[in-house]
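Notes follow the structure.
Every protein chain but one is kept in place in this view of the complex.
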Amino acid sequence: MAFFTEPKTERYRMVSRAATGNSTVIDVGGVKIGEGYFPVISGPCSVESEEQVIAIAKSIKAGGAKILRGGAFKPRTSPYDFQGMQAEGLELLSLAKRETGLPIISEIMNQSQIGLFEDVDIVQIGARNMQNFDLLKAVGSLKKPVLLKRGLANTIEELLMSAEYIVASGNPNVILCERGIRTFESMTRNTLDLSAVILLKQKSHLPVIADPSHAAGIRSLVAPLAKGIMAVGADGIMIETHNNPANALCDGAQSLDLEQFNDLMKDLKKRAELEGKEI
Amino acid sequence: MAFFTEPKTERYRMVSRAATGNSTVIDVGGVKIGEGYFPVISGPCSVESEEQVIAIAKSIKAGGAKILRGGAFKPRTSPYDFQGMQAEGLELLSLAKRETGLPIISEIMNQSQIGLFEDVDIVQIGARNMQNFDLLKAVGSLKKPVLLKRGLANTIEELLMSAEYIVASGNPNVILCERGIRTFESMTRNTLDLSAVILLKQKSHLPVIADPSHAAGIRSLVAPLAKGIMAVGADGIMIETHNNPANALCDGAQSLDLEQFNDLMKDLKKRAELEGKEI
Amino acid sequence: MAFFTEPKTERYRMVSRAATGNSTVIDVGGVKIGEGYFPVISGPCSVESEEQVIAIAKSIKAGGAKILRGGAFKPRTSPYDFQGMQAEGLELLSLAKRETGLPIISEIMNQSQIGLFEDVDIVQIGARNMQNFDLLKAVGSLKKPVLLKRGLANTIEELLMSAEYIVASGNPNVILCERGIRTFESMTRNTLDLSAVILLKQKSHLPVIADPSHAAGIRSLVAPLAKGIMAVGADGIMIETHNNPANALCDGAQSLDLEQFNDLMKDLKKRAELEGKEI
Partner (left out) sequence: MAFFTEPKTERYRMVSRAATGNSTVIDVGGVKIGEGYFPVISGPCSVESEEQVIAIAKSIKAGGAKILRGGAFKPRTSPYDFQGMQAEGLELLSLAKRETGLPIISEIMNQSQIGLFEDVDIVQIGARNMQNFDLLKAVGSLKKPVLLKRGLANTIEELLMSAEYIVASGNPNVILCERGIRTFESMTRNTLDLSAVILLKQKSHLPVIADPSHAAGIRSLVAPLAKGIMAVGADGIMIETHNNPANALCDGAQSLDLEQFNDLMKDLKKRAELEGKEI
């Protein structure tokens, strides 16, 4: 009896490592994501204001981040929580992109929003939408890269199958992202599964990154996890930063402040050298 | 440290038991769902043909089922699996409704499909979409009942918060459904959490039903689980049936055949008497 | 890849249903446990004093309980928590047995304690010791029944394998007990897995009971879960009771008081009639 292993290997034939001779390297406005590279994606959980997003973008760019993240449409457990600045948030991200030259990534929550994401360089599918198959098909019709986060209760095989939905719909530019799974452990927000990063790279030719911020939910774990993420062979990382974590409108407890981020970047640069990776 | 309990109780204030004097009883074309009732919802995983859905509908109606279920849009792990008959499937369900008089329920996968669900009596939000917040808001604008299934990795509190999204968007007719959570146990498809049924009824005024078919994934568990579901106090049940399970296009291994279903109904009717419930 | 299913079915050949023509019915001082019976085992988490254990034993006997439980050696997460009355606790249980005629069950924590359990009718192996294989072998050399609780993270197959250890060591009198598994849900202490009760009975000839008290950890869930446990076909139940739950030295929040227990017994007796079981 093996309920979780139902999908046969050949079912994710387009994203399977066997499908190509090489590892896929995706180019996002000149930034490479894939084998041999370790781009750092960073920025706030939510875009909150022009001042906030510009200040963060400039600081992380100086520190070495290659891509700016920022939430505009926010999936929140409670309807009474801040739902993001929405379209206005995307405009502020675009502004930060023009100011800094950093490509931008933001989460899409449903296919009717696609038109708003024209200036967004990477469209993110969040963990809760990993098996929103209509959304996967919709972003499969785009030309731009899609970052696909693993669901909280989804197996490695299911993540590959969801990536297959996007690629089979016509978009080969998928980046996989491990961000922690839900387990019985309650001292962390989720349990980061670094074995998944390794297995995803063994089984698929797609780039694989990890997100220590959502996995841990605790600021003091982010830097050590980031080092572990690079050491196991991930192709990049996504880290939440904020210019004022104590007053962040969401996820402040897991966000690095700008100085902490820059300190971490210095450390990661030394490590990237050892790994032979371009950071 | 208590990451799962972040949402405060008052955050689901509209669905909270404290919000009303009574338990909510929802009327679906004359069928009551709520305290004092135990309607049985049944039908195939997928609508496959006119013959199939009519045969099943007539048989289960004769057995005592009150509502017909049937999947038209199917969320499937693999893009290469049967994705459902879609709009045509909904038409066949409508046909079965006219033939038998049974109200119908079917799963919606995204808000653009709402127009197709006009003749559908209960709109189902599947487990994978429990935190598809835009879809929750969209069905919150409907007048018809919504069946909200618990996600595979979602807590009881998160289910209540998702129900709150629908109610806060204007639709008070929400039915909660426990359908098993994902655990380490691999002998069953999921682990049915009957404590959740009890707690949901203690904490909320909404009707609570359970789905033993998806929880177990094994036909031989469905009847004993159905008895357990009634005994713990659920307000109804949803059971997959098929006129030819061995050749079902999806989930055949967990579907009862029509005779098994009718045998189970006879048993449940005796038990409903003991419980003082109208089945 | 299927790590949990490594043990082959034939590895639990002695406890397998295929091993015998019948279901095993175990006799404990005249009380039958097995197919056709539904004995209720009850008593305090910990034996605390002569007054306490005698008062509880008399009350639950009057209510219809058939076996008295009481912890003497207590496995506690913290070394600074009450560790049980130990040998003295067993003596008080024996006293209650003489006063009421109820057979007694208590948990053994290591094999050096076996001598102290001479007057104990059923030796309990707790969840944390389900894979303490040396202890399993040791109780396998006894003649008296052993109640084997499922571990918090143990599969159904592993529970059967642990039972096989005891039977293969010479003791065929094993009672299996589902008591909840550890999942991500934090509103209950554990998640009661009633599918496991059904599967254990399908796969093994051994009696299978369930413990709603430890599973739920919340008093208000115990009665509804007890009804569910009987309805799915369990061969008995173990329920914690206390004459003063608010001041219990352990697990007071999940213990029924004596009146609640007797009310539940009245309900269970009616249900046993419907099930055709001797309670």
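Should a chain be cited, it is by its letter among A, B and C, assigned in written order, with residues numbered from 1 in that chain.
We take it that a contact is a pair of C-beta atoms (placed from the backbone, for glycine too) under 8 Å apart; a residue touches a chain by one contact, two chains touch by 3 or more.
Since we're looking at a predicted model, the values are computed, not measured.
Q: If I'm reading the header right, one chain is hidden. Which shown chains does it touch across the whole complex?
A: Answer for the hidden chain's contacts among shown chains: A, B, C.
Q: Pick from A:51, A:185, A:259 or A:278: which residue touches the chain that isn't shown?
A: Candidates A:51, A:185, A:259 or A:278; residue touching the omitted chain: A:185.
Q: Would you mind spotting which of A:215, A:239, A:264 or A:279 touches the chain that isn't drawn?
A: Looking across A:215, A:239, A:264 or A:279, the contact with the absent chain belongs to A:215.
Q: Quick one: say which of C:52, C:132 or C:241 touches the chain that got left out.
A: The missing chain is touched by C:132.
Q: Tell me, which residues in chain C touch the chain that this view leaves out?
A: Chain C touches the missing chain through residues 1-4, 6-7, 11-12, 75-80, 109-112, 128-129, 131-135, 151-153, 158, 161, 164-165, 168-169, 181-182, 186-189, 217.
Q: By the contact definition given up top, give the residues of chain A that touch the hidden chain.
A: With respect to the unshown chain, the touching residues of chain A are 2, 4-5, 153, 155-157, 181, 183-188, 191-196, 198-199, 202, 215-216, 220-221, 224-225, 227-233, 270-271, 274.
Q: Considering the entire assembly, which residues of chain B contact the chain that has been omitted?
A: Missing-chain contacts on chain B: residues 1-2, 5, 182-184, 186.
In this text, only the chains that are shown with their structure count from here on.
Q: Can you work out the whole-Å distance between the CA centroids of chain A and chain C?
A: 47
Q: Approximately how many whole Å separate the CA-defined centres of chain B and chain C?
A: Once rounded, the distance between the two centres reads 34 Å.
Q: Could you pull out the residues of chain B that touch at least 2 other chains?
A: Correct list: 2, 4, 153, 181, 186-188.
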